[in-house]
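Structure record follows, encoded as structure tokens.
Heads up, one of the protein chains got dropped from this complex, but the rest are sitting where they should.
Letters are used for the chains, namely A, B and C, taken in the order the chains are written, and counting of residues starts over at 1 for each.
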Amino acid sequence: MPESILEVEGLGIRFGGLHAVRDVTAQLPAGKITAIIGPNGAGKSTFFNLISGFYAPTSGRIRFQGEDITRLKTHQVVGRGIARTFQTTTIYRELSVLEGVMIGHRVRTRAGLWDALLRTGRERREEAESREAALRALERVGLAAQAHRPAGALTQEGQKRVGIAMALASDPRLLLLDEPAAGMNPEETVNLMGLIRELVGGGLTVALVEHKMSLVMGLADEILVLHHGQKIAQGTPGEVSRDPAVIEAYLGGHAHGGQMGQPGREGAHA
Amino acid sequence: MLEVQRLSVNYGPFRALHDVDLTVQEGEIVVLLGANGAGKSTLFRTLSGLQRPSAGTATWRGVPLTGGRPEFNVARGVALCPEGRLLFPDLSVEKNLRLGAFVHRRDAAGTERELGRVYDLFPDLVGKRHAPAGSLSGGQQQMVAIARSLMARPQLLLLDEPSLGLAPLVVEQVFAAISRVNASGVSVLLAEQNAFAALGIAHRGYVLEGGRVSLQGSQEALLGDDRVRSAYLGV
Amino acid sequence: MTRPAFKPGPLVWVALFVLAALLPLLQPGGFVLDVAINVMIWSMLAYGLNVMLGYTGQLPLAHAGFFGIGAYAVGILTLREGWNFWLAWPAAVALCALGGLLLGLVAFRTRGDAFSIFTLGVGVIIALVINKWDDLTGGNDGLNGVPPASSLLGIDFSKSANFYYVALAALALTVLVVARTRQSVFGRSLVAIRGGEDLARSAGIDVFSHKLRALMLSTAIAGLAGGVYAAYVGFLGSAVTGPTTTFTVLLYLLVGGVGTLAGPLLGTGLIYVALQFMKGLQDYQYIVFGPLLVLLVLFAPQGLAGLWNRAQMRRASARTERAVDHA
Partner (left out) sequence: MTILFQQLSNALALGGVYALVALGLTLVYGVMRVPNFAHGGLYMLGAYFTYAVLNGLGVPYVVALLIAAVAVALLAALLERLVFYPLRNAPHVHAMIAAIGVLFFFEAVVQRIWGADFKQIAEPIPGILNVGGVVITWQRLLVILASVLAMLGLNFFLKRTLTGATIEAMSQSREGARLVGIDVNRVGMLTFAISGALAAVAAALIAPIVSVAPSMGEVMNLKVFAIIILGGMGSVPGAIVGAFLLAFAEVFGGFYINLDFADVIGFAALVLVLAIRPQGLFRRGT
């Protein structure tokens, strides 16, 4: 087992009567890609929202790089080095690509209102740093040439990349991607896979929620399967795709012993 | 019959459905398979009138469904049981059901008759009839949602992932109920992630991937096709 | 690369203010100067509102109240306590900033509609307290005889032509402050909040603390405008601190263009001056204003500066498309 960057222990949250995530204990290995999968409504996005501090868990603990971050607010979590993107392309459409991505670097700056009014040295220095960080992030996602266009004018894939760049501009150790390939065509999806691999090659840890199995199976080092808010499996793609509990969760109770039980079909991508 | 021709739907610059062709014959159960984000819900929203298409047509018994007026579509016999249920959580189960018969509000006797039929179909709901719909368990809420769409006395029932988040036993109950509804003459278009449970009761099916129909065929053909499996698990 | 937004460059602003500085030389008193000073006062209030509505995306409706606090603070301190205007004015601004802090601590527990309505309630409380607290504010009779700004460096500010420069300087300061705020690390975070609080939060922005500071800046500017008003008009009545004033300034801001740097000045100037030509209509101005507000949000919610931006953008994108075609 490689060293883990994030550990959750007995993590759970209830909304009214609904137990959206229940007693999940898992680790994300450092420097790897972990995919979180599960049927619709399994609690994957909620799981992300818990890690990133959007929701306060009703039970359990979250540790990041050895530090307990369970009760931290979102901006504090980002400050510790966990950045995220959203399910839908949520970016600042009316801003230029560069300006939008610079917002992602805010967490590394301290300039406030007085710095703004007096144009202090800190303001100018941090403005320059933000710009550099944003340009670096845009470079990493291959959008440096688009920096001055309005973000809303980019393609769906481009906007996804802006979202990732914004997350990268906060200089994270762990990047959470919520359905990064949603709405992309196969070619764009392949490009995105390449990008994610490059990021991990650069030392980043990535966790992603994704429904496109071609992407998950082709990319993930480790897969965590949620069903009804609970963890039902964790392992390599090969292990997970042979796990009967996983097959049942996805394909339904009638799958046993039928066509689905046959081994040796890995790699038959759609 | 339901006839969908070259239907496309855009959300801003994003194309959610791409030239979809699809039919449901009278009395059929047709299953729509596909991973999340494949466009199933968009197709349903379009057929129910909640969403307007950017191109293409959809007709039920020759009447177009794409006018952007759901109340019109319900009155023409096309009812949607939507993903996420969209119940009225603070109203009682029975009031939810009675509102389901809103388009038949002049036919009180018919509504009472239908109410009896859906309680027969979902006996669990009888004891809960006066409870607020939002207080029920997920499975029971799903039953209320299906029952509510049946109260409109549809000839074509659109079911968007009725098994979502339900325990396996409840899923079996729900699918048995769908079979019974179909046996009474209602055509059904059913979206499912639970591929094998759905194919177990369907006559035919379509696989939707990335907003396009990537595969179609009879129940047997789809059950045996590796691509169905790969669309879900990628194995 | 064309600028995507209507931003008269710093040079245009400097030129504008230099031109404005020449006005008293041509018109040393009277009607035109009065209109100009009023436009400056109300556009400052519109700038204050714009910091919140335009840059932070929340609509506070207590601004006339803070305008009133600023005005009454200057009035009471100079008239009753004998303070020098040049001390009373900054004190009033600080008081308004403090008031903004207190308001924000409670009001930012809500957002959207509830925030607006909550702050409206606070605005009403402020106006009512000013109206009822006879001993301090003169109540219904108002505060009469607020002294004009005291002389400074030998300049007699009781003359309109000289006081004009006080108002002009205050406006210039306001525009500078707002422009610098918008173009800063801090201001970009405000725009991020306007674009979506959840997204801003996930980008690592402490939303609450940013909104709080924006509101303090916004109410401080309202107090700055109120101070000028008190010294210029010399009489303070509680009516001006009520919601009607807030809504009128909101109209100015909307006409000019929410979220733009030129909008508040543009809208205030236009509407205020237009009203002077419709003096006979004054009592019934809202027969025109009301439907105008409705038509604006229905058909041109981005205001004049916004319309200009859109036209610019269309032209720019047409140009790039042509360039692409030629390539």
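Throughout what follows, a contact is a pair of C-beta atoms (placed from the backbone, for glycine too) under 8 Å apart; a residue touches a chain by one contact, two chains touch by 3 or more.
Just so it is clear, the model here is predicted, and its values are computed rather than measured.
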| item | value |
| --- | --- |
| Displayed chains contacting the withheld chain | B, C |
| Absent-chain contact - pick from C:S116, C:S160 or C:S218 | C:S116 |
| Subunit C residues that touch the omitted chain in the full complex | 53, 59, 106, 109-110, 112-114, 116-118, 120-122, 124-125, 128-129, 132, 243-244, 247, 250-251, 254, 283-287, 289-294, 296-298, 301 |
| Sites on subunit B contacted by the missing partner chain, in the whole complex | 48-50, 70-71, 74-75, 79-80, 82, 85-91, 95, 98-100, 102-103, 105, 148-149, 151-152 |
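Operating definition for what follows: only the chains that are shown with their structure count from here on.
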| item | value |
| --- | --- |
| Chain-level touch network, classified as line, ring, star, complete or other | line |
| Subunit B and subunit C: spacing of chain centres that average the CA atoms, whole Å | 54 |
| Centroid distance [mean C-alpha coordinates] between subunit B and subunit A, Å | 32 |
| Complex interface listing, subunit C residues touching subunit A | 1, 4, 177, 180-181, 183-189, 191-192, 195-196, 198-207, 213, 216-217, 317 |
| Residue ranges of subunit B touching subunit A (in the complex, touch as defined) | 13-14, 16, 35-37, 135, 137-138, 161, 163-165, 167-168, 171-172, 193-198, 200, 209-210, 214, 223-224, 226-227, 229-235 |
| Subunit B-touching residues of subunit A, taken from the complex the two chains share | 17-18, 39-41, 155-156, 179, 182-183, 185-186, 211-218, 228, 241, 246-248, 250-255, 258-260, 265-266, 268-270 |
